[in-house]
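Beneath this line is the structure, given in structure tokens, with notes to follow.
The complex appears here minus one protein chain, its other protein chains still in place.
Moving on to subunit A:
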């Protein structure tokens, strides 16, 4: 496979002049990195490969070299870039060498930096070195084709077609320059600024490059002022290394495939490749990779410590998603940035917010009358149906509460206001009231009985009578004429009488007609005796009304005097009384 490592290998000492220009360019606009992609013959016609770069971003660790020369900040930065490139080289070479036992391996080129020294942006920078772009592919490719600069803002949100390298840098600009493309990137989201483009490309203005040259730029290898690479760290061989290399090569393959496939949006192929990759990763028990990245995690699991510990690698591999913040993992999510509010995303303007959620919570898809057709008008009426129910339920409750209060107002001296107490006190009060009523009624009976007795007495003595007496309630009938005695006796008699059963007689005389009203406890042959008595009194019976109530017989007789002689009512009464009281 054509790796971009090849041209780099042929050029052990990249032109420091050129790099200085890159450094100046990037510093002038204060961005994070500058990379120059050059059109190289090795990759194919017009293919852009990583040529040189300058890293101006965050540095995670500063490797102190044994160099005695004091390095300026600039030089340190240059050195850093060089170190990053070297690291990349060494990784590439280890990938190239392939698997096998480590004993027979030639000593590999060493890098001043080890993988864990790098921060995220630095890693990105390293990764960039592996990329190649066909004409029109990716941002640099497009820029080359269009021969004008391409500005990509919010790169992290771009789809993988536009910008296959989903990465940190928020803003990227690619400017066609000389025989390649200058790419500048920053971790901040910046508005497009043509002036910035100009500033960046100014340093390169004076450099002369042969137009037809597809080789490395003809720059003089200047003195090595980037410091000595005297600190040597040997890459320890790992059991996993072989596997890692296989993975790296696979990733390259995959990347190429995706680079090829993406313009045609052939997701299936990509998926297949991804699946293949996953199967490899499965076997290695390491984290699966994002298709565009080198296995950064995998490399991090290869610590160049004297005691290689495969456990460390496995631990990292078993690192679960308890922190989904780990950005290099395979994820649908992208890191969040605070971008302008009118950018990106679907703003639901004018639409009802939380529409479906509200529908769910309203319980409005069904109503008392069963399911509907799903029309929205029906839904709204159903919703209002539910609301009505709720409202009526609430009204009912309020009504109940009101009535409790009213009930409370009837009860004397309750201090408690809760419903249970109100009810309990009401019950007690009602019982109390009933008892009193019973008591009163029983005493009222007695007081009521006296007036009737006196009336009857009078009646008994007074022959002129036009009195229709109200019937006392059934339980309290008394015989009238026997209440001659005093109060006590009356009472006794009353009681006595009540044992026998009450009875009373009333007579009403009007002209020739006599109305006899007899009420007494029914006894055998009572009516016969009454009629006998009536006959003896020489009264002709015109009509009879009889009724029984609770064993009490009521007789209403209309009679006429048979002869012209009127009989005294008192005598009639006496006779009747006799009749009904006589023992059978």
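The criterion applied here is as follows: contacts are C-beta pairs under 8 Å (C-beta built on N, C-alpha and C of every residue); 3 or more make two chains touch, one makes a residue touch a chain; residues count from 1.
Everything that follows uses one rule, which is that contacts and distances are computed from a predicted model.
Not shown: a single chain whose UniProt protein name, out of "EF-hand domain-containing protein", "Transcription initiation factor TFIID subunit 8", "Protein TRANSPARENT TESTA GLABRA 1" or "Glycosyl transferase family 28 C-terminal domain-containing protein", is "Protein TRANSPARENT TESTA GLABRA 1". Among A:146, A:436 or A:512, only A:146 touches the chain that is left out of the view. Within the entire complex, the positions of subunit A that touch the omitted partner chain are 139, 146-155, 157-163, 175-178, 192, 194-195, 197-198, 201, 205, 209, 211, 265, 267, 270-271, 274-275, 278-279, 282, 291, 320-325, 330-336, 338, 341, 343-348, 351, 353-366, 368, 370-374, 378-379, 386, 389-390, 393.
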